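A single protein chain has been omitted; all remaining protein chains appear in their positions.
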Amino acid sequence: MSGLVLKGITKRFGGTLAVEQADLTFEEGALTALLGPSGCGKTTLLRMIAGLEAPSTGSITLGKRNITDLPAHKRKFGMVFQSFALFPHLNVRENVAYSLTISGASKTAAAEKASTLLDLVQLSAMGDRRIGELSGGQRQRVAIARALAQEPDVFLLDEPMSALDAKLREEMQVELRLLQQRLGITTIVVTHDQREAMTMADSIVVMSNGRVEQVGSPQDIYHRPENAFVADFIGKANFFDGVAEAGGIRVGDQTLVSKSKFHAGYQVRVAIRPERAALDDAEGPNRLPATITFVRDLGPHREYHLDTAIGPMVVEYAIGEGARPMKTGDHVEVRLPPDALHVFPHPTAAMAAE
Amino acid sequence: MSVADGIDPPLGEETAPARAPFRWSRVLPWGLTALIALFCVVPFLLVIAISFGRKIEGAAWVWDFTFENYQRFFVGTLWPDEVTFLYLQQLGYSFWYAVIASILAVITALPFTLALTRLSRRAQAAWLVFILSSLSLSEVFIVMGWDILLSNNSGLPALFKSTGLTDWLKAVGWFDTLREWGLANPRNVKFKTSEFATILTMSYLVWPYSVILLYPALSRLDPSLSEAARTMGAGNLTVLRTVTLPSVRLPLFGTTLLLFVFLLGTYVAITVFADPSKHTTAVAIYSNVRGANLNAPFGATQAVILLVSASVCLVLGHTLNRWSEAR
Partner (left out) sequence: MMRGIGHIYMALSAIVLALPIVVVCGAALNGGRTMTFPPREPTLARFGEFFIYETVWTNALGNSLIVAFGAATLAVLLAWPIAYLLWSTGSRLSQVLAGLGSLPFAVPPIVFGVGLGFFWGFTGGLGEIWAGVVSHAILLMALPLVTISIGLRAIDRAHLDAAATMGATEAVTFRTVVLPQTVPYTISGFFFVLVLSFNEFIVMFFVSASSYATVTLQIFNSLRNGYTPTMAVAAITFIVVSVLVFSAVARWGDLPRLMGADQSRN
């Protein structure tokens, strides 16, 4: 067995296109996050991988085996559902042992496997509890143990953290990642939370409107977004619309120096991360006069909201960085380093080009 | 497709689409359809077919295709020489009793159900047990109870007499009014036979049904609606009039229709409490099919007419309930 490969996967529901021409490779033993806003088709894609939906076109292969037409119950990819979908009429142990029980394993074998898995998710003492008696975090652990009981080739999780509160969510992300690395199991997690994706994933697939926007490591996705959508969806970014010129971009009546690869006259959108813009006296191009309109102190970092000639923007400083504190109404200069500027085709121009 | 070429073809048994249906799932619907058609549809078709049949004097009946029975129902056998509306009048009484009793039941059940939905879940369950027990209680037992309560030598009339209420009524002069309404004889109040007793019993009969039918709609009423009205200065009665009642208007009407249909078939209460001259179509069906008259085709005709009236009301009520749920 080796990785899972999707080729040209498309899914139509009636007239609407839920997933369009997805070509993806999931490396063996890696954790991949399908990341995107709600309704972007990531859950549909996961359900097609699980065999719960049949793709309209395209093929799915696991290792050398074509599994496109294999029904879910024969793929037996363990899956953790958003609602956890634990059976209320069974207790914790029976839930975990479900896949073994229905495949005809002996009672003792099933019970043994169930206790091993409950140990793994640190719920050894909870085997005889009813599902209704568990907390959200415990339910999630049971759901994970249950999906792993069948020793699946691929482990799927659909928004596994959405039913947990914020603090528990962070803990479970780390714990799940550690568990996955220990077992070395090919894992696909659907999420709309970029922090969650960046915490856990080896590789992130960013999706929007049924299309794969970018695939890459968390660092790639963050530092080298391939289009305006990814730059906007992953982390924060300031955007300016402009027109490409020789050696730079014209935004309003200002020209920003940038290593743009676009022909002159092309409609573009420029993005810069708030922490890459600087309010300092360092030499360099792209210095714009600005007025501070709002200051927000968030503890670990401080945000300055600015009004500039090319539009409003946000600059972010970690505490201790940026020597002198500034206040609302101060007149300053903001510096946009050319290598921090990401230039993308303007979304409407990009659409017209297709 | 160079990559796909090197891939093993899927195993034969695994080519079924995801979510393979049961093998017997092809047969099951048709078997069920046959069963349902046989038992739920054929009996009604038989009633309709036989309603066109003909009775043989001194014998049973034969298949035929005559409208005689329908003619008899609407204008009498001797039409056009002579017209009688006896059977239409019976249908009229069916409608009259059923309309009044169902409206009465819904009006009195509404405040009860409203109060019920505001109780705790456990208390609601306890009340529902009581309501359901009374709902399932056979018409014969209910009529038995009211018969004892209303009959002339026991129950309420006896109570009126022994407590001196009768004498008081006579003294005040209301007794004469009661006599005019047919609710008293020269000596004491009497409730049998009277329309009052008939409608009272019929209304009692469907009262638990109206609670059960109103319950879902009322329990889904959003309490924040009336709270919002209250914060805008509406008093309790104003809230009831401007918020609660308008939002349950459709289920209220739908429930009344369903109860009305149910009451069209009332038999025991009518035979016990209504004057023979004011009997209904249901009683006539009974006496034609199994009772003294033995005229099955004519009984079937009356059943068809009852069925048609009922169906029209059911469809109307169903549509209204749909509407109200969709909103």
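Note that the chains are named A and B in the order they appear, and that numbering of residues resets to 1 at the start of each chain.
Everything that follows uses one rule, which is that contacts are C-beta pairs under 8 Å (C-beta built on N, C-alpha and C of every residue); 3 or more make two chains touch, one makes a residue touch a chain.
Computed from a predicted structure; not experimentally measured.
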Contact list for the unshown chain, restricted to visible chains: A, B
Hidden partner chain, touching residue among B:A184, B:V243 or B:V261: B:V261
Residue among B:A184, B:L252 or B:I285 that touches the chain left out of view: B:I285
Of B:V99, B:L183, B:L294 or B:A310, the residue in touch with the unshown chain: B:A310
Residue among B:F191, B:W207 or B:F273 that touches the chain left out of view: B:W207
Positions on chain A contacted by the hidden chain, ascending: 47, 50-52, 71-79, 81-83, 85, 87-89, 98-99, 101-103, 146-147, 149-150, 156
Touch residues of chain B, complete complex, unshown partner: 19-22, 28-29, 32-33, 35-37, 39-44, 46-47, 50, 108, 111-112, 114-118, 121, 124-134, 136-142, 144-149, 153-155, 204, 207-208, 212, 215-216, 219-220, 236, 261-262, 264-265, 267-268, 271-272, 282, 285-286, 289-290, 296, 299-300, 303, 306-307, 310-311, 314
